[in-house]
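This is the structure I have questions about; it appears just below.
Removed from the display is one protein chain of the complex; every other protein chain stays in position.
Showing chain A:
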Amino acid sequence: MGTVHARSMDPLPMHGRDMGVHPDDMIEVQEAEHETKQEVLENKDVVVQHVNIEGLGRTKEDLLGYEISEVFDAKNLIDVMKKSHIARQKLLRLGIFKEVEVVIDTSDGTVCAHKRADALPNGLDVTFEVTEMKRLTGSYNTMVGNNEGSMVLGVKLPNVFGRAEKLTFQFSYGTKETSYGLSFFKPQPGNFERNLTLNLYKVTGQFPWSSLKETDRGVSTELNFPLWRTNHTLKWEGVWRELGCLARSASFAVREESGHTLKSALSHTMSIDNRNSAIFPKKGALLRINQELAGYTGGDASFLKEDFELQVNRRLVWDSVLSASLWGGCLLPIGGRPSSIADRFYLGGPTSVRGFGMYSIGPQSEGDYLGGEAYWAGGLHLYTPLPFRPGRGGFGDLFRTHFFLNAGNLCNLNYGEGPRAHLQRLAECVRWSYGAGIVLRLGNIARLELNYCIPMGVQSGDRICDGVQFGAGIRFL
């Protein structure tokens, strides 16, 4: 093994890099500076004496102590490198630094300016050189959508008070609607995964499948924390909802829902996600269970809502992946008031049961879909790389072909009957579809699909989209 002169590491990429860093890779034959003494460190035991962070401006130091504390535990050089790498990742995920560079130096100061009195012969100093993000960043976009153009202004203040708090404001001014949102995020120092978010927003939405227009003005607080292997979220939300008819020709059932309601709800979500990727997972499973209770903290709306999402993936031969997913939910109105159209579940479309129009399954009145109080939906997919693998290793990896089988049902339950009758209702009149298509991954969040679908089990009133269907979104069945 050659001589290792550890002066600095090139910034390592965030993902996909093998964690085993071999000293062989880092051999740098330094031009012999005539007076430099070179220490031969090899694999001998080292002691990390100092871990410094340089370049701090407004960030408070106590926040960072937790992220870098593990570096002190390293026992040999390779360990130091590994732990420094992990610490660097932790510092970057706080979202307050533009760059983090790691400098590992011997502590007897041969390269530093002066020799320290307490320097051990095998002591190391690790220094993280950070560049803080600017106090204020802004962004400006214009968007053009369905018959509407809008201008979106975003303002972000990372690290507002020095402990990784983040304040964001987004304002969207469109030809038809205006919406805005203000969000404050605060993590717990030392435990970034435990954090608190406060939101204030006004959002408008148009739902042509129900001829409904909804304006929500609300405030919410959300607490995230991990517990063992699961992630929990507790949230309180207070929303003033204004519903209206989108067109003069809306059905009377939708017209009856127009007006103002106030919803004050507590909700809890538990999720376990050990998939290796959110978009094209090759293995792992996701389970998310959500419940929402409205009405006990004020407001008009009063209900208990439960829904769950389950996805299981398994790799098969030849790079293909079999994926099965199941969604379900039910809404139980409390106190005798009927449920509101804004709270009910909807089914159908390129992101749920493919082959049907967007949210166009289930109870409807004069062509306006009213949603239902209980639903289930399942999908079975086989993802394979593109045939003949064009563009392999690059662009072609963003695409997959998939073959799918989707099924689901949406209906209103008569809560007076027992669970047996409920299951029976959900099991009769099942809509299902099958087909094949191409999926494109967009970044790490979204995907586009182009499918050929054949819907079956169509009930009267459902709107189908057989043949080619295009879909874009974040969450797919």
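By definition in this document, a residue touches a chain if its C-beta (ideal position, glycine included) is under 8 Å from a C-beta of that chain, and two chains touch if they have at least 3 such contacts; residues count from 1.
What we mean here is this: contacts and distances are computed from a predicted model.
*Asks:* Report the protein name recorded by UniProt for the chain absent from the figure; options are "Oncostatin-M-specific receptor subunit beta", "Cell cycle control protein", "Metaxin-2" or "Trafficking protein particle complex subunit 6B".
*Replies:* The record for the missing subunit names the protein "Metaxin-2".
*Asks:* Where the complex has a chain not shown, which of A:D45, A:E366 or A:E417 is the residue touching it?
*Replies:* Considering all chains, including the one not shown, the answer is A:E366.
*Asks:* Going by the contact rule already stated, which one of A:R255, A:R275, A:R315 or A:H422 would touch the omitted chain in the full complex?
*Replies:* A:R255
*Asks:* Thinking of the whole complex, not just what is shown, which of A:G123, A:G299 or A:G437 touches the missing chain?
*Replies:* With A:G123, A:G299 or A:G437 as choices, the missing chain is touched by A:G299.
*Asks:* With respect to the chain omitted from the figure, which of A:G55, A:P189, A:G244 or A:G457 is a touching residue?
*Replies:* For the chain that is not drawn, the touching residue is A:G244.
*Asks:* List the chain A residues touching the unshown chain?
*Replies:* Interface residues of chain A facing the absent chain: 240, 244-245, 248-252, 255-256, 258-262, 298-300, 366-367.
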